[in-house]
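Heads up, one of the protein chains got dropped from this complex, but the rest are sitting where they should.
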Amino acid sequence: MWSFFIRRLLQMIPTLLGVILLVFFLFNWVGGDPAYILAGKLASAEDIANIRHQLGIDQPWYWQLWIFIQQIATGNFGDSWATHESVAHIFKTRLTPSLVLLIPMMIIETVTAVCLALLVAVFRRSMIDQSLMVVSTIMMSISLLVYIIVGQYLFASLLGWFPVKGWSDSLWRDLTYYAPLPIFLGLLVSIAPSLRLYRTFILDEINQDYVRTARAKGLSESRVLFKHVLKNAAIPILTNLLMGLPGLLTGAFLLERFFAIPGIGREIILAVERSDFPIIKAATVYVAIATMLANLLADLLYRYLDPRVNLK
Amino acid sequence: MINHLRQLVISSSVLFAVLVTVYPAHSAPLKVLHLSLSAAETGFDPVMTSDLNTAAIEEQLFEPLLTYDYLARPVKLIPRLAAQMPVISDQGKTWLFTLKKGVYFSPDPVFKGKLREVTAQDVVYTIMRFMDPKNRSPYKFLVDHKILGLNALADQARQTGHFNYNAKVEGLEVVGPYQLKIRLTGTDYNFGHAMAQPMFGIVAREVIEAYQGDTASHPVGTGPYMIGQWIRSASINLVKNPNYRDERWHFTSQDPQDQKIVQAMTGKRIPQIDQVDIQIVEEAQSAYLSFLKGELDVFGVPGQFAPNVLSGTELKPKLQQQGIQLQRLVDPAIAYYFINIEDPQLGGMALSRIALRRAILMSLNDEEMIRVIYKGQAFREAFPIPQGVEGHDANYQSLIHYNPQEANDLLDKMGYKKAKDGYRRQIDGGPLYVKYTTTLTSQDRDLEEIMKKSLDRIGIRFVSEKLKFPEIIRAERQCRVAMRLSAWIADYPDGDNFMQLWYGPHTHENNASCFQDAKWDKLYEKTLALPNSPERDQLYRQLARLLEINGVTKVSTSHIRNVLIQPWVVGYKAHPILPSTWAYIDLIPEGERH
Amino acid sequence: MTSQEESMISSFSPSLWALARKRLARDAIGLLSLLVVVFFILMSLGSYFGFLAKNWDQEVAINYAPPTWLATNQESVSALQAPIPPRSQIDLYGQTDPLAPLLDELEAHNPQDINSPPDQQKVNHLVFGADKWGRSVILKTIKGSETSILVGLVAALVATAIGTVLGALSGYFGGWVDDFLNWFYNVFTAIPYLLLIFAIAAVLNQKGVSTIILILGLTGWTGVYRLIRAEYLKHRHREYVLAAKAMGASHYRRMFIHILPNTLHVILVQLSINVVGFIKSEVILSFLGFGVPVEVVSWGSMLNEAQNELVLGIWWQLVAAGVAMALLVTAFSVLTDALRDALDPKVVA
Partner (left out) sequence: MSTSLLQVQDLSVYFKEAQGTKQVLNKVSFSVDRGQTVALVGESGSGKSVSALAIMGLLPTDLAEIEVNSQINWQGNNILHLAKEQHRKLRGRHIGMIFQDPMSSLNPVMSVGEQLIEGIQLHLGLSARQAYERAIALLTEVGIPEPERRIHAYPHELSGGQQQRVMIAMAICGEPQLLIADEPTTALDVTIQRQILELIKLLTKERHMAVLFITHDLALVGEFADQVVVMRQGVVRELGDTEHIFKEAVDSYTKALLLCRPSLTHRPLHLPVVEEMMMMKSDRNTASHQEERQRGIRPTDEMVMRVRKVSKNFVQQDGLFKRKDFFAVKEVSCDIYRGKTLGIVGESGSGKTTLGLMLSGIIPMSSGTIEYHEELKKLEGSPALIQIVFQNPYASLNPRFTVFQILEEPLLLHRPDLRVEQRAEEVVALMHLVGLNESMLSRYPHEFSGGQRQRIAIARCIALKPTILVCDESVSALDVSVQAQILNLLQDLQDRFNISLIFISHDLSVVRYMSDEIMVMYQGTVVEKGNSDQIIAHPQQPYTQNLITSIPKGYAI
């Protein structure tokens, strides 16, 4: 168990190194020079040289790369070039709103999708199954942008059921007042693909031999479904969920922008617009590490849930 | 199922909406002003500020020596931290400032619970900070090379890596605890404008040094407000500064429309509003819908939504019935097309190239742009100095008009022949196209469409180059941008702030057209020695005409700012220069609105 | 490849397709969706070859002309240009205009140069409304289908090709090839998608539709890679591959002649999943500013324009592009499902 864990952690090093190199070269070579914007409207060439010196971007690339690696090793990415705020602090503050949005979304999505998937798996090939599948396909086909534009206009403005936008520093108020509409709109797009995926997971299990055994034992259909089938289908569902989590973190930028939620996705777009490298670099490294850890966690979970796989 | 879910979501949110509206009734009625900004703040150290949104907040946190009168139009400088207007002597080279007494910084742990009064030394420190290379101030230019002895100190700092704030500077002489004499390197009647910028809000040295490296998160000023709750890039909550002096609303105006404001506000203590709640909302639709719902109190309508708000220049009756007010004013800014004189395809001062540039500028249909893109919320402005800025000429007539017919004839005449593909070539048969530079935003996509249509009219190929904004600035400084629709907003309301955009020595700085013409430069230098006067105005007109004749620039439009004000806002008057005026207005508390 | 090998590849397909066709023919919904997809592809081909929507960029109506059935009898707002003042009356403030003699000469020859041409007559309502410039939304949607479908198809081909080749190499050879490609895959998936888009867009530096295709293709291969690698891992130890090895078939032959056809159902399904995903992604790319160039129209660019229009009550562009996209994407997804069933080797005919 421990040796597996440590080996997996060690395997993350080359991947992280790859991420670092890719990001460094992609953004350092073509990412633009923020000095021109930081210098202000009437700066002289000398001012710009001064700023480039302050930021360290007049150094040779290998030196900058070395500093970047040092920053990762120490976990200190310095300060944002645009706002002088410490990068660590930026991520600390942006993470919560992203999570406040994502965790309820994920929970509702999973619970709903699993319940619906069980429903359609039981009634497979019936009208319920087919119509739910068609509806979910249609829901999937509409762009999130359309959902947001129309949803915000309709639910928040015309009907006035929700606030148009906003965020507070109170978790309770965010969850109950500001987050419901963005979460709902996010769910409109995300439930359908999960439902379809989970349906195949459950159908895969329903056709297994052990289900026949359970029935031969005389178990009721609901017990067969919830105890035997779901327990097996939970393995791919949970690992799938966990591995998708880091991607979601940056993926909600549309919601964050339209509903003025200070999340990570919005921060990244802002950073790219401002060529704010410390944030871009930190974002990439943080998310990359989160992705790898989530994968590791998914692996561990998988191995924990599935007794067939032994930890070595 | 989905329906069910929706019901659940709706019913729960309705429940909480009720909770939320009930809640404030228990506490004392706070006056909270709700506002939105379209871009995130960048931290509140005034010396490092580069954008208007941040400046708007700093205007409330910090106080410079001077400011602009709230009601006077055209704008007029008045004292803020200064006790009276500075005494200018020595042909505008020596400025004597006297400070108000009894001005204290807002409370901060650095002061250890004591009141800390502002002195002349603080002003010296504040100005010195702009020259410290470590601060890399974007507004350094307002004092750079202007104050005797200050640049020497900066040069020294660049060598030693350490700025000596204890050094005596010849140009910054502390006359007494409340008096300061500033000596300039040359005549500059605009120095007062610099001292009215929110970036020149006075700071305390011990605070800056205590928060070294993180000053942007610890704004300590003398302004009417200070930072309360602050969620970065999302919301900023301003609360009253308890140490704020007893300052009374005292503005006067001759304008009959202002009398109601004067009546309502005169004698009230500044500020009246307890809290200002500012949210960062990047998407225009979100902000707009938010205002309509009453979530925002004052709102500058983005141009694209104007048709929903206005019929002609009037507010739509539906909004009028709600008691919403409209204020329209002209931004002290211009949008102008420039063509790079160093561009290998379009540049040069040969007659054929001048004709080419003139033809290109003649193909631009500003009327269409105003109508379709700006929804009528802009107007054709031909003079490089906009309305509300000293040196503006309302009667100036442009030499360059939308006339594709003549432009085509002109190009034919000059020998720019069309090839088989329907597009023109250079006279020598070489390739001819206009590489037009824009950013990635959707507004700029509209401008690209306009540009493409315009160039198609005269048979010149359009090539688009999309860059991020910092990249555009870099390209401009390297004279690599062939043509662009640029905009310039007044840093201070004086024509020089605009005319310097074409000054030859400013090439590689902000003369993006890279126009270097000895005759033009000589005329421009003449204006520098003059205060605002008819003589200077005449020179400005000549400069503007020369830009048109040479096909360097076509000034395109000035924009109209439409500000919507909720009925419960009292005393609001939109100001063209001040980035924010929240301390000067009042609100009817939520409980007393109907 | 020798001609015989070619003959082998081409001759396996009839049955695969025949089988798929037979199964598909039984699936009514699948068939219907196939019709819709074919309709859209014909439409975009028609537009590509200029049979359809050729004049989409002509400004035939007033700006935002409403759909016909909503038309009120409003006056057509004719945008008359202000008359140009004669140049002679313009004060040059003592400066000389080197072009003046030339322009005088031109104006003497062509009096119409002095006044710009009158505005052409424009209608004040259209079948399904007009956009901001007065172009027909219907024609725009048809023209947009060309770009969106092209982008979706070509990008999906690029992504699937990259994913298939890398996945095949990785799964087939295993060992260090697999380690290296897996590392590459891990690096790609570890970088946040949003930043990857920005980075690749920055590298490609905005060259038009091909850029979008490359952005999508270069970021979208990972899913295909994972699945194809798994397929190859599974197949390389299958007895038919071992038999081929015993027969002396080369690596190339085993990888591409033997195994590849057996993963074709996975590839085809991934291809169509990618098409659907990419058509949708194009909207987000447009939102981020990496959309199609101005002279091109796509559903993504239309939806982004429509962003600010809905609030003004101008819903027709949003509806046209949104419905067209939803229809195609739904049909494509349903077709994918049907295809998945039809191509599944597990289901015996």
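Just so it is clear, A, B and C label the chains in written order, and each chain counts residues from 1 on its own.
Going forward, a contact is a pair of C-beta atoms (placed from the backbone, for glycine too) under 8 Å apart; a residue touches a chain by one contact, two chains touch by 3 or more.
In this text the structure is predicted, and so the values were computed from the model without any measurement.
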Touched by the hidden chain, restricted to displayed chains: A, C
Options A:H84, A:R196 or A:H228, residue touching the unrepresented chain: A:H228
Among A:L219, A:L238 or A:L297, residue touching the chain not depicted: A:L219
Chain A residues touching the omitted chain (full complex): 2-3, 6-7, 125, 208-210, 212-220, 227-228, 231-232, 235, 305-308, 312
On chain C, residues whose C-beta touches the chain left out of the figure: 4-5, 8, 11-12, 15-16, 26, 238-240, 242-249, 253, 258, 261-262, 264, 345, 348-349
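The rule is simple: only the chains that are shown with their structure count from here on.
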Arrangement of touching chains [line / ring / star / complete / other]: complete
Selected interface, A-C versus A-B, where C-beta contact pairs are more numerous: A-B
Distance from chain C to chain A - Cα centre to Cα centre, in angstrom: 25
Chain C, residues touching no fewer than two other chains: 288, 304, 307, 310-311
Residue numbers of chain B (touch at least two other chains): 285, 289
Chain B-touching residues of chain C, taken from the complex the two chains share: 63, 79, 81-82, 84-85, 87, 89-99, 102-103, 106-107, 109-110, 112-114, 116-117, 132-133, 206, 288-291, 293-295, 301, 304-305, 307-308, 310-313
Complex interface listing, chain A residues touching chain B: 32-45, 47-48, 50-51, 54, 79, 82-86, 90, 93-94, 97, 108, 112, 116, 135, 149, 152-153, 156-157, 160-169, 173, 176-177, 180-181, 183-184, 187, 257-262, 266-267, 270, 272-275
Parts of chain B lying in touch with chain C, wherever the complex brings them together: 284-285, 288-289, 304-305, 307-308, 351, 354-355, 358, 367-368, 371-373, 397, 399, 401-406, 409-410, 413, 439-442, 445-446, 448-449, 452, 462, 464-466, 538, 541-542, 545-546, 549
